[in-house]
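What you see is the complex with one protein chain gone and the rest in place.
As written, the chains take the letters A, B and C, and residue 1 is the first residue of each chain.
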Amino acid sequence: MPERELTFAQAIREALAEEMRRDATVCIIGEDVAEAGTPFKVLSGLVEEFGSERVVDTPISEAGFTGIGVGAAMTGMRPVVDIMFGDFITLTMDQMVNQAAKVHYMSGGHWNVPMVMRTTLGATRRSAAQHSQSLHAWFSHVPGLKVVLPSTPYDAKGLLKTAIRDNNPVVFFEDKMMYKLKGPVPEDDYTIPLGVADVKREGGDITLVATSSMVQTALGAASMLEKAGVSAEVVDPRTTWPLDEKTLIESAQKTSRVIVLDEGYGRYGVAAEIAAVIAAGAFYDLDAPVKRMGAMHVPIPFSPPLEDATVPTEQTVFEAARQMCGKA
Amino acid sequence: MPERELTFAQAIREALAEEMRRDATVCIIGEDVAEAGTPFKVLSGLVEEFGSERVVDTPISEAGFTGIGVGAAMTGMRPVVDIMFGDFITLTMDQMVNQAAKVHYMSGGHWNVPMVMRTTLGATRRSAAQHSQSLHAWFSHVPGLKVVLPSTPYDAKGLLKTAIRDNNPVVFFEDKMMYKLKGPVPEDDYTIPLGVADVKREGGDITLVATSSMVQTALGAASMLEKAGVSAEVVDPRTTWPLDEKTLIESAQKTSRVIVLDEGYGRYGVAAEIAAVIAAGAFYDLDAPVKRMGAMHVPIPFSPPLEDATVPTEQTVFEAARQMCGKA
Amino acid sequence: MSVTASNPGDLAARSAAPVTEQQKWLHAYRQMVSIRLFEEQVNELYIRALMPGLAHLYSGEEAVAVGICEALRRDDYITSTHRGHGHCLAKGASPDRMFAELLGKEAGYCRGKGGSMHIADPATGNLGANAIVGGSVGIATGAAFAAKRLRTDRVAVCFFGEGALGQGSLYEVMNLAQLWKLPVIYVCENNLYNEYTHFSETTAGTILARATAFGIEATSVDGQDVRKVNEVASRLIQRARKGEGPSFLQADTYRFSGHHVGDISREYYRSKQEESLWKTERDPIKLHAAWLIAQRFADSASLDKTAAEIRNEMIAAVKFAVEAPYPSVKEVDQHVYA
Partner (left out) sequence: MSVTASNPGDLAARSAAPVTEQQKWLHAYRQMVSIRLFEEQVNELYIRALMPGLAHLYSGEEAVAVGICEALRRDDYITSTHRGHGHCLAKGASPDRMFAELLGKEAGYCRGKGGSMHIADPATGNLGANAIVGGSVGIATGAAFAAKRLRTDRVAVCFFGEGALGQGSLYEVMNLAQLWKLPVIYVCENNLYNEYTHFSETTAGTILARATAFGIEATSVDGQDVRKVNEVASRLIQRARKGEGPSFLQADTYRFSGHHVGDISREYYRSKQEESLWKTERDPIKLHAAWLIAQRFADSASLDKTAAEIRNEMIAAVKFAVEAPYPSVKEVDQHVYA
């Protein structure tokens, strides 16, 4: 029986549609989410099924409608707030960090904020510095939020369904370059728990810890490495918070060499945390320092040859891993 | 000749006054900065000397006046934008990150943003979750910004003067619990370069890398450790970006044991970056995993016994260091 | 304990039951006095160094919170501010658990985790005080959004000081509320000062036009007159409940004390003369007392008796809070996630 394949975008749409059918309090709020189905067409068809009361177009007011999401979540709804580009989370930081993340704690556990923010990350779309950032490190830094980074259509569907059912504010980052990526996605109602890493490929010589679309890059590099006689394990934490430290550390202990791949800035970013966790947790097993690979520490340039130089590629990961394993 | 002592607040005021006398384009913009001199009285007397054209009270519009600071900086002024509590930088992220940090790069080097944002960090003031955060990791993560964390009155004056003269956006974080801290401050016009760490105390057994007021905590712990027979080195990076990796790594190589102390959240924070840098840079010299100590990963609680439990103290640092050195 | 028995929210909760005019306005009086005497105790606690941190007193502004909350149902929502004690009490919070919160005790509304600026209480529809100026405008509007979607016929009242007019998100949500005809009432408490700066130095144009620009019905009211506040609030609430959309109410008022309990020397930003004028001529409690007496709804002695009773209740509530235990330090990492 051939497995059904969906694109990443379709998997997200299916998760939303299933949850909206299951629970009448789930609604979508954001810019051009209804008839337009977002610029990436991820939401096409939802307003037709659920109506404009549940798939709600907004003005260009990210702070305002995020705040409305928080209040609605506190009072009985399960809003999925859509922030078109991850670069615009800058406008929502107060509502997300000073409000959503803290309401439960500050109220001594009396109010909850079961809300999801869906947004994007990722460069190389020739969109320049204000439409290409991967800012998930900020939210990962903030207690009270959970942060999800799906890397396959399968994970996207299962993790989004879990995020919607979670009673906390969850930020769900989608790499916009992955929307057309295809992969097997079961039709049934499965969920994937938050905080459980996934070993996307087993290997013995080196661990590539990778998030979001960097998982695809790591898998590509792992194939290249295989031909060069290096067996790479690819581990996807899937959520940066909660973080499945155990799986990451165990893989590092097994292989004793680690590269961390994340498309955000490495400095003070997700790669720094994961590197620190592994450097401490696998301290006695590592044969080499943990290496971080991420966006170059520059605003993302528009010019294609420059932009391409800012992100890790299968080739650069391949070379770094080979060198680390002494095969270069 | 006895050295002149100033409080941390006085040192900051003196730096501002000196720079405002030196350069007529330096101005201060913020809430209650004029007659009130800010709630912490850091700016008292400045409006009297420089007038309300240069010490400018604003409405409660952090995003708005930060944006005005960016535009004014591009066109000939050197604004010092005052954000009363570091928790309110949430409202300025778009202007700081999507605008200020990127203007120079996006314009191919044609426009500059010589602006300083002064704000606070630090808990234990019984101000609860929305007035106690230390969010400097976010700005440290963003290329195009510089981030300064003074730990003494001397450093505060010298670093602030440098920040004002810098042609880039610089964020200057002051721990509000340090405003009354006294220390020697020369009357002359000295500056301290950004990106140069300072060894605040030399030692051989363990390195305490500490930022902002955690430097004071580390120094206190170091005195306690001395009595327990442990010689601790205290290294203050002074700026998280640029980061003086060399000094940090050299100290780690010398002592082979490191605790990183920063009052922000350790997870995905400044302590993670510094730990990762040292774990990699001193890989072959470390005798134990780098330990991170920072704010507990919770919204800051109001209740005093709970709040006190969220931050490292001289005692907890002392114990951790002693244990690390096998003397516990 | 007895304080709970006099829970000021009770009447609001029973608002379906018939009350006479007299009962209604006596209750409003009781509520205002409760707030005033609550704040008196807060200041005491500060002076006696028993309260951690600071607090922002609502004294002088009582008619606003009380006039409005007396027109609300217990299950309607409010959001409040850093100067929030009055809103919380007016919506039905108990002084004992409020004091406990102010002292960081486990018996507090937030188990001590929130403190003065974060009191929240699902039982009275209180979505929480907020220490970010303008920080709750989205939350209140979101509660109205949910009320409309869930067809509960609840309304949400968003209290904020005129300083919050400086926050752009207010304009974002007012636009949305009007587009979506949400049952939310934006209540701007204009007490003339943003901290230490007169609002005229921070506010261009007029306050009401900030709302009418979005097509929102906007009115101003004398915030020292509890009956007028109640009258206009009742109208706006009914309007919202009927699905006629959001409204904006500017209540002109004055805080009798400093910006916070520690703001003692304030002549550099406002004169003693101005303060004493408001206290003698424009005290909402005195004004309402005079009216009650003129209507023969009460006499001076009975009002004094009420005040004395309430003061005793407040003292008992303080005692309860002072003696109550702190939360266990183990709680520090509880309630981060639901």
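Operating definition for what follows: a residue touches a chain if its C-beta (ideal position, glycine included) is under 8 Å from a C-beta of that chain, and two chains touch if they have at least 3 such contacts.
Remember, predicted model here, so these are calculated numbers, not experimental data.
Visitor: List the displayed chains that the omitted chain touches in the full complex.
Guide: Among the chains that are shown, those touched by the missing chain are A, B, C.
Visitor: Which of C:L170, C:V187 or C:L292 touches the chain that is not shown?
Guide: The missing chain is touched by C:L170.
Visitor: For a quick check of understanding: of C:H82, C:H118, C:R210 or C:H288, which residue touches the chain that isn't displayed?
Guide: Answering carefully, the residue with contact to the hidden chain is C:R210.
Visitor: Would you write out the residues of subunit B that touch the absent chain, in ascending order?
Guide: On the side of subunit B, residues 25, 27, 53, 56, 58-59, 61, 63-77, 79, 94-95, 98-99, 103-114, 143-144, 146, 167-168 touch the unshown chain.
Visitor: Which parts of subunit C are in contact with the chain that was left out?
Guide: On the subunit C side, contact with the omitted chain comes from 165-172, 174-175, 178-179, 201-206, 209-210, 212-216.
Visitor: Give me the subunit A residues in contact with the hidden chain, please.
Guide: Where subunit A meets the chain not shown: residues 31-32, 35-36, 39, 57-61, 63-64, 87-88, 91, 125-131, 296-299, 301-306, 309-310.
To be clear about the criterion, only the chains that are shown with their structure count from here on.
Visitor: With chain centres set to the mean of the C-alpha atoms, which chain is at the far end from subunit B?
Guide: Most distant chain from subunit B: C.
Visitor: Measuring centre to centre with CA averages, how many angstrom lie between subunit A and subunit B?
Guide: Their C-alpha centroids are separated by 30 Å.
Visitor: What's the distance between the Cα centroids of subunit B and subunit C, rounded to whole Å?
Guide: About 37 Å separates the centre of subunit B from that of subunit C.
Visitor: Distance from the CA centroid of subunit A to that of subunit C, rounded to the nearest Å?
Guide: 41
Visitor: Any chance you could list the residues of subunit C touching two or more other chains?
Guide: Answer for subunit C, listing residues that touch two or more other chains: 110-114, 118, 130, 132, 135, 168, 336.
Visitor: Counting only residues that touch at least 2 other chains, which ones in subunit B make the list?
Guide: In subunit B, 87-88, 91, 128-130, 297-299, 301 touch at least two other chains.
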